[in-house]
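For this depiction, one protein chain was excluded, whereas all remaining protein chains were kept in their positions.
In this document, chain identifiers A, B and C correspond to the written order of the chains, with residue numbering beginning at 1 in each.
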Amino acid sequence: MLNGEKKIARPLRWGMVGGGRLGQVGYKHRIGALRDNTAFTLVAGAFDIDPERGKDFGVNLGVDESRCYENYQTMFAQEAEKEDGLEVVSIATPNGTHYEITKAALEAGLHVICEKPLFFTSAEGEEIKALAEEKGKIVGVTYGFSGNQLLLQMRAMIEQGKIGDIRVVELQYTHGFSSTEDADKFNDAQKWRVDPKIAGPTFVLGDLSTHTYYMSKLIMPDMKIEKLLCDRQSFISSRAPLEDNAFVMMHYENGAVGRLWTSSVNAGCMDGHRIRIVGSKASLEWWDSKPSELRYEVQGEPVQTLIRAMPYLDEQCNADERLGALHMEGLSDAWSNIYLKFAVAIDAKNRGDEETLHSLVYPDIDAGIDGIRWLENCVRSAENGSAWVDFSDQPVGSAK
Amino acid sequence: MLNGEKKIARPLRWGMVGGGRLGQVGYKHRIGALRDNTAFTLVAGAFDIDPERGKDFGVNLGVDESRCYENYQTMFAQEAEKEDGLEVVSIATPNGTHYEITKAALEAGLHVICEKPLFFTSAEGEEIKALAEEKGKIVGVTYGFSGNQLLLQMRAMIEQGKIGDIRVVELQYTHGFSSTEDADKFNDAQKWRVDPKIAGPTFVLGDLSTHTYYMSKLIMPDMKIEKLLCDRQSFISSRAPLEDNAFVMMHYENGAVGRLWTSSVNAGCMDGHRIRIVGSKASLEWWDSKPSELRYEVQGEPVQTLIRAMPYLDEQCNADERLGALHMEGLSDAWSNIYLKFAVAIDAKNRGDEETLHSLVYPDIDAGIDGIRWLENCVRSAENGSAWVDFSDQPVGSAK
Amino acid sequence: MLNGEKKIARPLRWGMVGGGRLGQVGYKHRIGALRDNTAFTLVAGAFDIDPERGKDFGVNLGVDESRCYENYQTMFAQEAEKEDGLEVVSIATPNGTHYEITKAALEAGLHVICEKPLFFTSAEGEEIKALAEEKGKIVGVTYGFSGNQLLLQMRAMIEQGKIGDIRVVELQYTHGFSSTEDADKFNDAQKWRVDPKIAGPTFVLGDLSTHTYYMSKLIMPDMKIEKLLCDRQSFISSRAPLEDNAFVMMHYENGAVGRLWTSSVNAGCMDGHRIRIVGSKASLEWWDSKPSELRYEVQGEPVQTLIRAMPYLDEQCNADERLGALHMEGLSDAWSNIYLKFAVAIDAKNRGDEETLHSLVYPDIDAGIDGIRWLENCVRSAENGSAWVDFSDQPVGSAK
Partner (left out) sequence: MLNGEKKIARPLRWGMVGGGRLGQVGYKHRIGALRDNTAFTLVAGAFDIDPERGKDFGVNLGVDESRCYENYQTMFAQEAEKEDGLEVVSIATPNGTHYEITKAALEAGLHVICEKPLFFTSAEGEEIKALAEEKGKIVGVTYGFSGNQLLLQMRAMIEQGKIGDIRVVELQYTHGFSSTEDADKFNDAQKWRVDPKIAGPTFVLGDLSTHTYYMSKLIMPDMKIEKLLCDRQSFISSRAPLEDNAFVMMHYENGAVGRLWTSSVNAGCMDGHRIRIVGSKASLEWWDSKPSELRYEVQGEPVQTLIRAMPYLDEQCNADERLGALHMEGLSDAWSNIYLKFAVAIDAKNRGDEETLHSLVYPDIDAGIDGIRWLENCVRSAENGSAWVDFSDQPVGSAK
């Protein structure tokens, strides 16, 4: 059980690109990184595309004014001069800038933590992966929901055969906040998401369902997709070619089948992620709107509801526990769990501790690339009349 | 609000083919038909393939021994001789016999109420429809779940524009009772369902999801399918070619999309039907495991839960109310609602009352044929590599 | 599992006093009694205080016009003359008439099934009990909710020690339909309930919570109340001295404690009965708004939800099953279960089958008297400044 004591020798010197006052995501990064003050310390930032607003904001967060930079290039350059300069940077900017900022950060000798979807193409992902390896740096991806520890309980139970052979995978992440065109026009955090130049080749597939897809991989690391089919729609026509609703069907190599629904036009839905894994003996179901409950449904037995933090849970699940049973954890705790693992990974990388790196389960660059590849295949299917496509491990696009 | 008072001049003389002691469905028919003793009276039956057991059973139900017949042929022949002979017969036998028994019943001058899926082919359906018209008889289909009155509330709200334009249709009817092969071997009510000669070209698609499909049509009578794709699996391989799990995707003519999941291998699932209709403004969601609750989710407003029997519901919904608010209704009430409508339809047909027939909403032969046609298209897609197929209104198979 | 086959040699000839067109409760009796047509046949009735309306109503139910009587006195007298006259009568009239009608029925040689609360005083109850014994007749009480079969599962699990020693009993039956004075003025079914001359010494305690109290006795037959305290309110002051809200606290002889809340001013509550029994090892919780689910919460283990009709349930629970798992049962099924037991009891009484009578669990006259006595003690406490009173087994009032 976590209680805030240090997991690494000293907190890492951390900065942010983006994540300023107008968006919502930056605060999640800070809550995640700074939870215990023993993993990261916020020392610098280029928080905003508007440098003045960014500086004001950074100072208000307690960052020294001299280290609130006007842009990431300056930050990387000036911090590199300092003895106590940045060690790791989080990128919380619109998708279209992830690649170039990540590349610049790695080249400046920084570890990187980046928002999802990581880049536009898996080729970019492979290029960055090679660069990170060359530089000896970590690239983590903020699949923040994946820090909910009951997902690790699902992983453990599946590994232990508690549901038998996996047959059906049912994934959903939908909301209805974009049911009308209003948000596209008036909400800065939404505008760029429907612009392919900035958002990339997808809207909700990349914005929402890459989370859910990664969570499914976290839970079922051994399941490989054989082929998939994606049917996507732009119910608000101005969003085309980007989709505001999509269905994906998947065939896995072991004979299992899967479905995913992602949407920003599921009017009135306030449920978030839903994940159900059906096995030959039992099913597991978890919803992030009730993050402390996991349903375990053995065919022919009473339905079981497992409760977060209880001693009967697997130790890999309870290792991330912070508050104890009856005390609700939420998304801020999930982000804290992920960021703590980033810190442990970076520290291990710095120390050359391959054993820790090997055993640590967290969203690394491979998870980021896998997410892009899944999107590429979805788009390929959708553009091919929503036909089945073999799930390709090859990059579909080409790197810049 | 219903209270058992007669809706037709006198109860109809009713009999059953099948529905004997070993199966579970016959009792649902009797509960449905006999609820108030003012719509139907059970006067005869050929309840069982084992004539002795059938006779013993019928007598135990209170049927006169002389009218417990060894088979339906004898029943139809001998009852036709009586002045107070059968007027209507319900068919609760395995699928493969529905066509011939229905045909014989119509030819014997009887109205027919038949289990789903109605027949194997839509061509058979069209032939029987023509025969029923010629004979001036009703053919009803026991989509028993469709008697849950909150479905009529959904229908009314959609018609009144309460959710805006329909965008997404999400249908599910799954359970896990066939997760292993055991039931196929040891349970008489299950054995024939996995034998294509008796069950027809589908297992769960016909056995489970024709219910859900009909319910979607009841709720959204104006929605037409343009094309669909069906992906089906036989997780218990001995069931092949019949499926124990299937996913269907649908495109509707108005641009809406839909999904359906049906399964008998959804291990541990005890939920029954789930129906969600997403509109441009709001969604409606109903689960038959909570049949007295309807969720109405207007984007941007508090989630509403509408409760069965409350005065704020539409009058077409409350017209079928029996018990009053706070008093749970269930499947037996739903069947009663359907059977009462069959009685009203038969009475209207007998009286030549076309106005009543025209306005009455109940699962008639067109609903039965539509269900077969949907199955035909599902099978066509599945056999074509789970590819998209245009939804054909033409019979796919040919009549015997 | 029940399927409608006869449990007794032939259906009993049954009639009703009250239960006419304007009230809601009569239909529940008829649904309950007539479910399978093998337990009761409706042959006569004095359905309404307005004889014409009552006759019209009875004919509409299919009762022979000559046996639709203008009042119960005439019915009892004339039916007694017939060879195929009434054998049993149900009384569904306002509380204040139960005693005299029951007495008249017994004296006319009829078995009686009566609405709750049975009478005004336990002394009346004892007198009627003696009369029934003298006449060799059954008096049953329609605690209709008690037919929900998961209550028998609770009884079995408690008897088997599955929750350990009982410590806390938590009972609730509340709604909000009388939050304003409107219903008192405009609703015939409500008006008399707030008039002590007709309703007796209580409103919601008798009208609502005698159900819940009986259900608690059904579940925990061995628990005896030692003392209780009742605090009651008339939030609509015109209802005083009758209460529209009451809290009861109970101490049981084994050291357990209990609470009950009953209310008709719990605004917006649509939940019905809630029963939770806390033991030293585990708790059981059942709500009649989800009648097919029973929560079994073992301290330190995953929460279990037991589902109606599943094979893992106790046989005394599943003996009352009608529809099978995944098929919702509701209040009409519960009433059917109770009425079937009344029929079995009456038949056993007629045959002198004491063994059946001894083992059959159903709401008999002792249950009715116990309910009155509980009310008497509640009123005694309330009128004594809501002080603790020893639970007296002695009649508090005196018989007329």
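The rule is short, and it goes like this: contacts are C-beta pairs under 8 Å (C-beta built on N, C-alpha and C of every residue); 3 or more make two chains touch, one makes a residue touch a chain.
Here the structure is a predicted model, which is why all the values come from computation and not from measurement.
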Sole residue of A:E5, A:D188 or A:E355 that reaches the chain not shown, by the stated touch rule: A:E5
Residue among B:N60, B:S234 or B:Q304 that touches the chain left out of view: B:Q304
On chain C, residues whose C-beta touches the chain left out of the figure: 163-164, 167-168, 170, 176-177, 179-180, 229, 231, 233, 235, 245, 247, 249, 255, 257, 259, 261, 263, 265-270, 278-283, 296-299, 301, 303, 385-388
Missing-chain contacts mapped onto chain B: 296, 300-307, 310-312
In chain A, positions touching the absent partner: 2-6, 11, 21, 24, 26-28, 30-31, 34-38, 42, 57, 60-62, 175, 177, 270-272, 288-292, 307, 322-333
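As a convention for this text, only the chains that are shown with their structure count from here on.
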Nearest-to-centre chain - CA centroid comparison: B
Centroid spacing, where centroids are CA-atom means, of chain B and chain C in whole angstrom: 35
Inter-chain centre distance, chain A versus chain B - centres from mean C-alpha coordinates, in Å: 44
Averaged-CA centre spacing for the pair chain C and chain A, given as whole angstrom: 56
Numbers and ranges of chain A residues touching at least 2 other chains: 296, 301, 303
